[in-house]
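Presenting subunit A:
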Amino acid sequence: MPGDALRERAVDQLRAELGDALIDTLVKPGDDVWVRVRADAWHEAGIALRDAVGLDYFCFLSAIDWMPSPFGRGEDDPTQPQAERDMTIRQGYTGGETRFQLFARACSTTLHFGVTIKADIGDDMTMPTWIPCYTGANWHEREAHEMFGINFAGHPDLRNMYLPSGFEGHPMRKDFPLLARMVKPWPGIVDVEPLPGEPADSPDADGGES
Partner candidate 1 sequence: MMLAVQFPYWAQSLLRVLGGLVAVLLPAGTIVYLFLFKMMSFMQSRLGPMEAGPYGSMQLFAEVGKWLQKEDIMPEKADHSIFKIAPLIVLASTFLLVAVVPFGPDALFTNFETGVFYALAVSSVSVLGILIAGWSSANKYSLLGGLRAAGQLIAYELPMVLAVVGVVIQAGTMNLQQIVVAQNAGEIFGWNGLGNPYILTQFIGFAVFMIAVQAELTQAPFDMPVAESELVSGYMTEYSGFRFLIFFIAEFATAGVFALIASVLFLGGWGIPFSWFGWNNIDQIDNWMNIVGPLIMFTKMMGLVFLIMWIRFSYPRFREDQLQRFAWKVLIPVSLGNIMLTAVLKVVF
Partner candidate 2 sequence: MTMLGDRQRLAYIASQAADARLNVELETEGMTLNIGPQHPATHGTLRIICRLDGEQVVWAEPSAGYMHRGYEKLTEVRTFPQVTSLVNRIDWLGSFANEVPFILAAEKLMDIEAPPRAQHIRTILFELSRIANVSLFLGDLGVQLGAITPVFMAFRDREYVLNLIESATGGRFHPNFDRIGGLKDDLPKGWIEETRSVMRKLRTFCDEIDDLLFGNEIFQSRTRGIGVIPKDVALQYGLSGPNLRASGVDYDLRRDQKIAMAWDKVDFKVWTHPDGDSFARCWVRLQETREATLIVEKLLDTLPAGPVMAKVPRIIKVPEGEAWVSTENPLGEMGYYVVSKGDMGPFRVKIRSASFNNISIVPWLLRGVYVPDVITILASLYFILGDIDR
């Protein structure tokens, strides 16, 4: 299939540029291609994607926190003891070793395909910046910084994108609770206030189907 050869060639070009910094790849024929590179080769990988593979269009850059959420899906009844949750960290396509992974995507406007590139983020939570590769990464890295707490070495202006400047915590991390679900877990409890003068009705604890 033509899509296959295109993506396989991209992987080969990348391997030729990066050597063993390219840890793992996954090609879904006709669909998409994922690669994972070593953290210290993140910058070189960006340059290689832009120049060697020819991906001129910068799509996005963000991060994934692979730890399952300790709060579940916010559906627990706060009056019951919390059930045991499986907290093993399992990464997705092309594997990984750390809890946080940085991932980005670039596309080619001429060859009409794109590459999703991932990298593990070490415990120091610092990664090189992608601004020399794609100028548009500026705002994306600011957002990843405030949402996940990742530092980008070499970023000229790493301040908060969406959140106010004194904000504490990193919201997209799984251990940062979603306050709306802390206050009122899904499907919620219906509080029924009795009419004045009437005896109190028993509160309805089931809000309905989800």
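If you want to know what made the cut, all candidates are chains of the complex that A comes from, given by their letters.
The definition used in the following text is that a residue touches a chain if its C-beta (ideal position, glycine included) is under 8 Å from a C-beta of that chain, and two chains touch if they have at least 3 such contacts; residues count from 1.
None of these values were measured; they are calculated from a predicted model.
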{"item": "Identity of the candidate that touches subunit A (this complex; choices 1 or 2)", "value": "2"}
{"item": "Touch list for subunit A against partner candidate 2, complex", "value": "3, 30-32, 34, 56-60, 62, 64-65, 68-69, 73-75, 90, 92-93, 103, 105, 109, 112, 114, 116, 134-136, 138-140, 147, 160-163, 171-172, 174, 178, 181, 186, 210"}
